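With one protein chain held back, the other chains of the complex are shown just where they sit.
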Amino acid sequence: MSKGLVTGVDIGAATTKAVILDSSNVLSFFIMPTGHSVAEAGEVVVRKALENVGLSFVDLEYVVSTGYGRRAISFASKAVTEIICHAAGVSSVISQARSIVDIGGQDSKVIGLDGAGNVINFVMNDKCAAGTGRFLEVMAGVLNVGIDEIGPISLMSKDACQMSSTCTIFAESEMVSLRAEGRSREDLLAGICKAMAHRVAIMGQSVGFKKDVVFTGGVAKNVGIKKALEDEIGLEILVPEEPQIMGALGAALLAKAELSEIETKRV
Amino acid sequence: MEAINSLSAHLKRRLVDLSEAKREGRKIVGYTPGGYLPEELVLAAGAIPLCLIRGGEHSAVEAAGAHICRWMDTFCRAQIGYSTAGDDPYYTILDLLAIPITDNHIRAISDIVDYATDIEVFPFGVPHKKEKAALTYYLHGITRLKEKLEQLTGVEITESKLREAVYVCNRERELLREISLMRKSQPVPINSKDFVALNHGSFLGDKMVVVETLESLYEELKGQAALPRQGPRILLTGSTLAQGDSKVQDIIEEVGGVVVIEEFAEGIRPYWENVKPDGDLMAELANTYFMSRVPPAWFRPGRERLDFLIKLAKDFDVAGVIWYQLMYRESYKMESYYFPNILKEETGLPMLTTESDYDASEVGPLRTRIETFIETIRR
Partner (left out) sequence: MARYYDELLKLCGFEVEEINGEGSRIEKAFQKLEIGPEDMEPAESWVRQHHDVELVGVRKLLAAWLKELIDLVLAKDEGKRVIYFGFPAITRPGTLIASASEEIYCACPDTILCHTMGQIFNKLTPILEAGEQNGLPPGHALCSLWQIKVGALAKGIIPAPDMAMASSYYCDMGSKADDLLHEIYGTPIVYIDGSMDSAWGEYPDYSPQRVEFLGAELNRLFDEVKEIVGVEITSEAWEKAAPSMRQYYGGIGQLTELMKADPVPLYGAETSLATILGAACTGRGISEGSKAITILIEEVQRRVDEGVGVVEKGAPRVMVFVGNFSDASIMRMIENTGLAVPQTYFTVPPPKAKARTSYATVGEIMAENEMRGGLYHSSYGAAKRTEMATEYSKLDGIIFNYPFNCRPAAQMSHTLKKWVEENTGIPALSLENDLYDSRSYSAAALRTRVETFAEMLRARKASASV
């Protein structure tokens, strides 16, 4: 009797995630840096997630891959885009979600959903680093703070820096100048959060933001960006408990749906 | 300068004045710049012309991103941003937006404002060649505009009203021309920023106030001592010089250059020719507004404008040309490739090409390049 064990694996440019589901629950998940081999990362992340609950590859009945590296996963039964998977994942945990803002390591997206969790509109940026996690990495480097510190410190600011550069490379120089002028760390970091949120809000204009707005991706853990985004779009933003695995979760849910369709046909 | 200060004060109050005029039943007719909308027709119908010449703000350009991709002219995207915001006072006050359709960028404004806002849009075509069939078509367009204005205002545009308006607009052009020509002298009596502000003022302010300002300024300038500037003389040319976009002029002044003459498709009023105030006035309007003026870069062929630039460079005894255009206005970009050679051959003068997307971070690199250019021609 099949346990209905499935996995969704999301191979992003920066990190790779896997979620293991059985017929009723999320059993485990794992997140790791993608590194230089997409195929290897895909395999390792699934194995680690399975090991956490004492299972192995042979137990899997269906695999859906997603993300930038989805087509390099030889053991995947199906590859589905990250936009579709994020919609599936988010709507399963927040049924009132109508807009998703996903900011990953090297791309960002705004997705519009209908009441049934279907994608009705989307826009993505995969060409420009501003508005992606990469922007934060570069800035954190300039200011010598850890990525995780950016959010909390920025919230302490009373007077965020106004950044004029639209390009990450030029923003880096601008940040160095502002720092030399003696601006405080919290003001600089608040300025960074504001600039990033602004870029994402502009990108999302053609799709629009409707409540509930849900924030996903690694950057969603940054409370400073969340606040800056809320200020930009004028709406409250919800962050799921594990924002980084929403794509993998969606992929796993789609795997579950595919498996159940196969079994229905079998019967 | 006294006159400029008072014009400035008038412009600050302009929106308030326009709202009051609206309450009194006057119609406000907005239009896109380029010099192809005969304001005489609007004035003769008792309406108020308002040229939408504001620019320079990146936020407006960004706001256009909800309606159009980024690969269109910056100024036109700014207009799309302003008009679709729904609360921009220069757009909400309009009873009609008349758009002379010149190139695809202006056409974008027309399509998007018509589709995405409640503003009533009236497009009419401006052909791109100076020929009989084209002139006929342009005349047809302004004739349709005349009918539309009569419909909008309920006022008949009689020949005498139209003639009156021609006199006023001619005077405005004459004064601008006379003031501009004063800059042939060394040194110039009025700086470029102020002169351009007069042009912008003429697009936004009350026509009578503008003419009065120009009259008194002209007297003032005739009598005054020249400004003590001795820097290299510059011809500034390009696509659009909007109100709110003075960074290039500021930089040139800061590094010691003197812009003595400007040539822009949008932002400078075509003041070189007057309208003949007798005979078939509509035909005369068409002739002056379409035929006997320097065409913008999207006219085919583009050589007439380039020849005019060479004439200006010689007449105003400039030391160099600075080309300033906005991003993605391809008619200008492509000319900027082969014009420097023509300029060099015919005048020996150097040219600096610059461009902008209304992005504040451009100022640093612009300064470096303009400063270097001014230094090299100073020697």
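The first chain written gets the first letter, and so on, giving A and B; residue counts start at 1 in each chain.
Keep this in mind: a residue touches a chain if its C-beta (ideal position, glycine included) is under 8 Å from a C-beta of that chain, and two chains touch if they have at least 3 such contacts.
Quick caveat: nothing in here was measured; it's all calculated off a predicted structure.
K.L.:
For the chain left off this view, which of B:49, B:141, B:205 or B:320 is in contact with it?
P.N.:
In the full complex, the listed residue that touches the missing chain is B:141.
K.L.:
Of the residues A:77, A:92, A:106 or A:206, I need the one that contacts the missing chain.
P.N.:
A:206
K.L.:
Please pick, from B:27, B:67 or B:173, the residue that touches the omitted chain in the full complex.
P.N.:
From the options B:27, B:67 or B:173, the contact with the absent chain belongs to B:67.
K.L.:
Just to verify: which one of B:47, B:60, B:78 or B:101 makes contact with the chain not shown?
P.N.:
B:101
K.L.:
Please output the residues of subunit B touching the missing chain, sorted low to high.
P.N.:
Interface residues of subunit B facing the absent chain: 66-69, 71-72, 101, 103-105, 107-108, 110-112, 114-116, 121-129, 133-134, 136-137, 140-141, 297-298, 300-303, 327-328, 330-331, 333-335, 337-338, 342.
K.L.:
For the chain that got dropped from the picture, name the residues of subunit A it touches.
P.N.:
Given the touch definition above, subunit A has residues 80-84, 116, 118-120, 122, 124, 126, 206 touching the missing chain.
Assume only the chains that are shown with their structure count from here on.
K.L.:
Measure off the straight-line distance from the CA centroid of subunit A to the CA centroid of subunit B, and report it in whole Å.
P.N.:
47
K.L.:
What part of subunit B is in contact with subunit A in the complex they form?
P.N.:
58, 62-63, 65-67, 359-361
K.L.:
Report the residues of subunit A in contact with subunit B in the complex, numbered from low to high.
P.N.:
Touching subunit B from subunit A are residues 164-167, 170, 174, 202-203, 205-206, 208.
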